[in-house]
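Excluded from the complex is one protein chain; the other protein chains are retained at their positions.
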Amino acid sequence: MASLDPVILFFALGLLAGLARSDLRLPAAIYDFLTVVLLLAIGLKGGVELARQPAAALLLPSLAVIAMGLVLPLLAYAWLRLGLARVDAAAIAGHYGSVSVGTFAVAVAFVQAQGLAFEGYLALFVVLLEVPAIVVGIVLARGLAAGTRWGELAGEVLLGKSIVLLLGGLAIGWIAGEDGLAPMSGLFVDLFKGFLALFLLEMGLITAARAGDLRRSGLFLMAFAVLFPLGSAVVGATLGWLLGLSVGGTMLLATLAASASYIAAPAAFRLAVPQANPALSLAASLGITFPFNVLVGLPLYLGLARWLHA
Amino acid sequence: MASLDPVILFFALGLLAGLARSDLRLPAAIYDFLTVVLLLAIGLKGGVELARQPAAALLLPSLAVIAMGLVLPLLAYAWLRLGLARVDAAAIAGHYGSVSVGTFAVAVAFVQAQGLAFEGYLALFVVLLEVPAIVVGIVLARGLAAGTRWGELAGEVLLGKSIVLLLGGLAIGWIAGEDGLAPMSGLFVDLFKGFLALFLLEMGLITAARAGDLRRSGLFLMAFAVLFPLGSAVVGATLGWLLGLSVGGTMLLATLAASASYIAAPAAFRLAVPQANPALSLAASLGITFPFNVLVGLPLYLGLARWLHA
Amino acid sequence: MASLDPVILFFALGLLAGLARSDLRLPAAIYDFLTVVLLLAIGLKGGVELARQPAAALLLPSLAVIAMGLVLPLLAYAWLRLGLARVDAAAIAGHYGSVSVGTFAVAVAFVQAQGLAFEGYLALFVVLLEVPAIVVGIVLARGLAAGTRWGELAGEVLLGKSIVLLLGGLAIGWIAGEDGLAPMSGLFVDLFKGFLALFLLEMGLITAARAGDLRRSGLFLMAFAVLFPLGSAVVGATLGWLLGLSVGGTMLLATLAASASYIAAPAAFRLAVPQANPALSLAASLGITFPFNVLVGLPLYLGLARWLHA
Amino acid sequence: MATAVRKLVTIVTEARIERQLLAAVEAAGARGWTITDVRGKGSRGVRRAEFDLSGNLRLEVVCETAVAEAIAASVRERFYADYAMILYLQDVEVLRPEKF
Amino acid sequence: MATAVRKLVTIVTEARIERQLLAAVEAAGARGWTITDVRGKGSRGVRRAEFDLSGNLRLEVVCETAVAEAIAASVRERFYADYAMILYLQDVEVLRPEKF
Partner (left out) sequence: MATAVRKLVTIVTEARIERQLLAAVEAAGARGWTITDVRGKGSRGVRRAEFDLSGNLRLEVVCETAVAEAIAASVRERFYADYAMILYLQDVEVLRPEKF
């Protein structure tokens, strides 16, 4: 099994420092800065690759990925209803059907550190997976009845920071190409891993700060937050394999499936389903699933991808 | 005609995201950080070149450039008085006689991307052009009557961030030389283009946020904000050609002439001529002239410089 | 005598800009960002070196360094009591026995610019020197009487930002090794000197902002803030030489001894000895000793190290 | 100094709902507002701005009593049940009453 | 609009003592608080947040009069002598008195 990437050690450092109640903090402005650069970097890289692809070849995989984004939250909802009220089950299902770009970034670094290639258009899949599950979750919570301001909501979700930067990066990478972006590689390529390290340091601190919520979330949700991603990873890996992705690409799709949103989904559900308790979904996605994926999941998902391709 | 630099695409992304009312933001602290690094980088590069120059050779060009900085606002004032009250015409004239370092940074990237060299002491001209027009604008607004606290004002303008960092960078570059700065090139050289991309992303967002002011500014001012820079560019390019600058240098001087201040001038006029409506001058310089120069002007000004040297 | 590193010019720029009352500022978030990166970079580099060392070989030097950290504040206290009240003398003594990581960073850049090698585990000594003097200072101020909440204090000091990041960096560097960190070198190596330049720019601004405190601090304290570091440097250099450190390592240990804390110590004393006037200790350590060391001390300490090894 | 009395409405709530809150407040008749980024603790736990919009905002509106009551009513109806929020009112003396 | 009157306690002090101050305020019975990062000047000089914790914070607590007095007493005893600090009290009208 592949060993962990050193970048993970920064997450561990943040977690330990936070749990020990150190006064270490990264200012929110710096967290935002790191996020912007990482999202753009992922998008740009994807866009460059995308331009090398015949667009038609992406249609089927894209539809398949969207379908996965619609099915996963339904499965999650069925599971969660065994222990939670409707609105909470629906909101959490939306988080788990959607994806975490932070987890994706770590997985990319991990795959690269293993010397594996992967399909650049995976970055497009991040965007495609972000939204459908949120819509499913909202419908599960509120029904299709009137009252949901879909227009306002679409604005909030589709124009959220992560989608705008990923899509914008994809478009710019696609237009400018590798040569056009070369003069910016000092920021978007050379600093990627270092910025990821700082991002993980902060994620460790945030996770530690939410350790309290976690205890209150109960065993049922904790089990879900570990076991459901394992199941999703199998779904994602199988889909990647069926779509003919490389080992690296398969592993990344497994990771996307296994990851849970903690940026786009919380924002959307806070507005569309305010009755749902945001502490529950964040405790699960940010407090358990993110660290689980990053510390334990990644090598498992790579093993799974390798096994499917063996 | 030379094609646009990919860095411009980031401006377009910011503009679109802003107009679509995305929640994308760069924290003000990051905007400040990018500005500091870009200003220092421009100054340092200029200082290194400056040291290679016999100082005496710069005297005449410097005086000529200052003269341009005194004449341009007078021309702008004459034009603007046709449609605006005295204080507003004077303030806007001051903005357009002064320069925008952001525009200069994009132009430098543009020139470099074309593989053109340029005279490093252009960075000195940025400083020389920043102040005189502001003084002219203030005098036009208030007359030479008593009551203007020139001392206090000089402090505010000459010690403004952009002048201090440009002059400081020039001095450090001049003292340390290329070798002395080499260990810092990771920040000031390798990241220049990437930071410029983020800066333009934010400028796009800011421009979009001010789209409302723009509508209120009226057709007269809109026309001025596009046409006056074209005229100034001809003045600047001609002066550059007369001074014997290279094609790249001529193009950059044209751009400086065409650019309008949105940092130093607003600060100065807000204090010295508070009766002038700051929304008008910012709508013109930030909302129209900056995007016009960056999206449309740069290739034109390069064409002009090439034509003069042909 | 070795000439000054160009990075110092940024400190001078900040100092001049601040004294001239320029509106130049680096946002606090950026100061924090720079500090985090510099501390991690120093720790990581140290950790990589540490892994190459037999741990046992470090025991004796570590104990010797800690002993120095216990003795220096006693000497400082004896001196300061000649002119100051007990609590103030004790607090300032604690600051001067402890160390300044900012000064250490500049010294590292200085040593590297001279082409000198140094023992990587010096970064460990920074951590070892940070705490003991603070404890001595607190005991000097309050006696060993009951009432000091040592537990709470230990938390505040040992879990302070600088110790957590230095120790964390050491651990990560030790575990990951040079190869593991290579993909992050874009941030932690290539940007080190540039970030140090910006950090010094800000330190210059901060020093200028505190120029007022300085005047109020009186001649006695000013003399101490210049002369005591010179004495400490001799102690540090001698110890380095006795421990068999290289010229670079000896110089760095001299600098550590000469430097005075302005982050960890102020935080600790504000909580443990609130009666002490924080303006006094900061005026001395930040307003006098930091600039003195950086502008004047470094070449002296290198000369001293060279002389001892001659 | 001739002053008039107006109401100062202060609301502390989740930063995430800034747009919706401003829309409600302006609809209730407020002609101006001031926002500060803050952090806090209440019945819904600790809210610090560790990342993104996890922090709080403080909204302040100076207005006539009728507008203040309209704001309070509208905010109570739309946000009280589901969002972390406190609201309180004070009297303030203003110099240019026509502004508020 | 049925409102009740409560006290608003405002404290401006050194950012560095945030933890200690919050502990004292909660011990005195506060059920919630709001913190803003600020800068200022007073008898102990200018305090701007140039770096780290060199700035000020403003702590606000809405509570019953008894709790307000307990907070003021506790803070006075523990912090007045040694830290840059001001404290003042105001009456505020609240809509959900049971929250405070």
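Each chain gets a letter, A, B, C, D and E, in the order it is written, and its residues are counted from 1.
Here, a residue touches a chain if its C-beta (ideal position, glycine included) is under 8 Å from a C-beta of that chain, and two chains touch if they have at least 3 such contacts.
Everything numeric here is computed off the predicted structure, so don't read it as measured data.
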item: Selected from E:E18, E:E69 or E:D82 as touching the chain missing from the view; value: E:E69
item: Among E:R39, E:R78 or E:K99, residue touching the chain not depicted; value: E:R39
item: Contacting the left-out chain in the complete assembly, out of B:V7, B:L24, B:M68 or B:A267; value: B:A267
item: Chain D residues touching the omitted chain (full complex); value: 1, 3, 6, 8, 31-36, 62, 90-96, 99-100
item: Missing-chain contacts mapped onto chain E; value: 10, 12, 36-43, 56, 58, 69, 72-73, 76, 80, 86-90
item: Missing-chain contacts mapped onto chain B; value: 28, 31-32, 202, 205-206, 209, 213, 263, 267, 270-271, 274-275, 279
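Just so it is clear, only the chains that are shown with their structure count from here on.
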item: Graph separation of chain B and chain E (steps between touching chains); value: 2
item: Intersection of contact partners for chain B and chain D; value: A
item: Superposition of chain D upon chain E: rotation angle, C-alpha, nearest 5 degrees; value: 120
item: Far-end chain from chain D, centres as C-alpha averages; value: C
item: Inter-chain centre distance, chain C versus chain D - centres from mean C-alpha coordinates, in Å; value: 46
item: Residue numbers of chain D (touch at least two other chains); value: none
item: Of all residues in chain C, the ones touching two or more other chains; value: 27-30, 32-33, 186, 190-191, 267
item: Touching chain combinations (by label order); value: A-B, A-C, A-D, B-C, C-E, D-E
